[in-house]
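I'd like to ask you about the structure that follows.
All protein chains of the complex are present and in place, except for one that has been dropped.
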Amino acid sequence: MVNTAVSTATNQSTKSFPVEHVAKLSNIPITKEEAKKLEVAFVDTLKVVAKLQQIDVTNVSPTFQVTGLENVWREDEVNEKKMFTQKQALANGKKIYEGFFVVPQVINQD
Amino acid sequence: MKKIPSGIRGEIRLGSRCKNINMSEHTSSTLSKYELVCGMEVHAELKTKSKMFCGCKNDPFRASQPNIYTCPVCLGMPGGLPVANKKAIEWTIKLGLALGCKINLFSHFDRKNYFYPDLPKGYQISQYDQPFCIDGVVETDLGPVRIHRIHLEEDTAKLQHKTVDGQKVSLIDFNRSSVPLVEIVTEADIHSAEHAKAYTKKLRQIIRFLDIADCDMEQGGMRLEANTSLRHPGETNLPQYKVEVKNINSFRFLEKAINFEIKRQSEILDAGEVPAQETRGWSDDKGQTFTQRAKEDAEEYRYFPDPDLPPIRFEQKQIDEIKDSLPELPDKIIKRWFADFDVETKNSDLLIESQDDAKWFEELFVEAKKAGVQPNALANAVVNKKLIIAEPRQIAQTIKTFQQANQTDTVDEAELQKIIAEVIAANPDAVAQFKNGKTNVIGFFMGQVMRKSGKKLDVKQLNASILKTLSSGQ
Partner (left out) sequence: MLNTLTLKQALDLLQAKKISIKEIYGDIRQSLSQNERLNVYLTLNANMETDAESAVNKPLAGVPLAIKDNFCTQGLRTTASSTVLDNFIPQYESTVTKKVKEVGGVVVGKTNMDAWAHGSSTETSQYGRTLNPRNTDYLPGGSSGGSAAAVAADMCIAAIGSETAGSIRQPSAWCGAVGLKPTYGRVSRYGVVAMASSTDSPGPIGKTVEDTAILFNHIAGHDENDSTTSPQVAPDLTKALNQSIKGMKVGVIYLDHPGLKEVAPLVKKELEVLSTLGAEVEEAQAMDPEASIGVYTVVQRAEVSSNLARYDGIRYGNDRSFFGAEARRRIMLGTYTLSKGYADKYYLMAQKVRTLFLQDFERLFKKYDVLVSLSSPGFAKKVGASESSSMFGELEDMLLEASSITGLPGISVPCYRDEKTNLFLGLNIMAPMWQEEKMVKVADAFEKNTEWNTWRNPIGK
């Protein structure tokens, strides 16, 4: 389900929003001006969302999917038709080298 | 109340569930002040034909080119959607049952969100709070290791570092992207580097025996991670910090890395400080671990159930069927081979690679016994490569080859007795040692008799003869 770690966030009010932290988590580069504008937008949005808190959800379990489907899977077969050729796989990449996608070197390799 | 998983890296503090483990006699002397608290996470790539969430070929190691086994799904293209590999799920359940786990009848896949170039969707489909298997155990010679959980997830692409046109770059190959991966997480029950090795070896043996993964460590088919920390002996609370050691791809490195960490952490603790909570890698060139990245107290993965994959619900009946279909597992076979055939564990361990092998060798031992050949002698010969089994392997042929290679000369019984008497008479000190309880002096006598006779003698019979003479004689 969701991260149920105990919340120790001191910043529960909608008065300020951790824009830079969230931008970093979202991997989106933002400037300081944007950060200011975004903070206003978020506060507005959270005000609307806050109304949710007033609803009584005692004994209500969450719904993550509405179809009610279960146990959907496929047999362990190779689907040649759906596979890309190397050319197709690489077709939209900006930087390619000898069949690989290329990015600037990532430090701290996992 | 939902059970909070405690094996997840850094996410939540481990509760004090660890019992006070006694240290093994193998640990180094620097450990006398501290005891090791260690849990392991092992990833194994399942050898299904196709990938975990798409029908691409699952064969990254042998692919002749990069990026030839991809599709919109495992390449993270817009609109790609996952479809789960049924076999991978069954095999995960199988593994869980083989390790004595409880199977969650209701489970689902979750998204683990983070950014990295080898993760095409920007999230990995894994399992968070309802993994397929929980609460098992692996027995080893150095003590049991409890299994906290086993879950199923998809592998990432492979990154390679290179300098191209003067620029330092990383090259990405998505052949491996979305290959099925089981993750086996233990409790912090491991109390020494040797114990970690024993656990990992046993785990690999079981996985291979079930024929669900090749666990080739050099190729990354099995990856080891050890979470290590130290505490004072007798303490039951878990240490305040944890150092994760990753990128270990051999048993030797595992042992070395853990022992290095014990030493390194001891020194820091001795100085009155606490080791930094971090991830470290092992460098065999330098013989030490090194910082890879600082681990925040809790990684921000923002897990939530994957809306693209319906949940999985088993009936107990189905689980029971899978359980019934499990083969007899290595440990049981090894015990039986010892009881019924006197085959030593160290030999069985090496012969029991697969179910086919187990079956074949058992038949071999049965026939060997009938033919008057010691199964353990046979086993020993195979293990030490003194006996090469010709393909296609045949039981009768194998026994015959062994007998021919170990033929003993015929010897006149009376003459043999004479030689034995002579050797005994010539070695009063050895006889005295024998009478004083040093029974393995028999080996010396046997050697002497064989040399004097100049013949190849049947070891078992000779042993019995000498023993008889010594015990009855003066």
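Letters A and B mark the chains as written, and numbering starts fresh at 1 in each.
Please note the rule applied: contacts are C-beta pairs under 8 Å (C-beta built on N, C-alpha and C of every residue); 3 or more make two chains touch, one makes a residue touch a chain.
What you see is a predicted model; the values in this text were computed from it and never measured.
> Could you list, sorted by label, every displayed chain in contact with the chain left out?
Looking at the complete complex, the unshown chain comes into contact with A, B.
> Among B:P117, B:G143, B:G220 or B:P233, which residue is in contact with the omitted chain in the full complex?
B:P117
> Which of these, B:F304, B:F338, B:W360 or B:F444, touches the one chain of the complex that we don't see?
B:F304
> Taking the full complex into account, what residues of subunit A touch the chain not shown?
Per the touch rule, subunit A residues meeting the hidden chain are 1-5, 7-9, 12, 17-19, 22-23, 25-30, 34, 38, 41-42, 44-45, 48-53, 55, 57, 60-67, 69, 72-74, 82, 84, 88-89, 91-94, 101, 103.
> What does the interface between subunit B and the hidden chain look like in terms of residue numbers?
On the subunit B side, contact with the omitted chain comes from 71-72, 75-84, 111, 113, 115, 117, 120-123, 172, 174, 298, 300, 302, 304, 307-310.
Following the convention adopted for this analysis, only the chains that are shown with their structure count from here on.
> Between subunit A and subunit B, tell me the centre distance in angstrom, where each centre is the average of that chain's C-alpha atoms.
Taking the average C-alpha coordinate of subunit A and of subunit B, the gap between them is 36 Å.
> Subunit B touches which residues of subunit A in the complex?
Subunit A residues touching subunit B: 1-5, 25, 27, 64-65, 67, 69-79, 82-86, 89-90, 97-106, 108-110.
> Which residues of subunit B touch subunit A in their complex?
The touching residues are 2, 4, 11-12, 48-50, 54-57, 65-72, 75, 83-89, 110, 115-118, 122, 128-130, 159-161, 164, 167-174, 246, 292-293, 298, 300-305, 307, 309-313.
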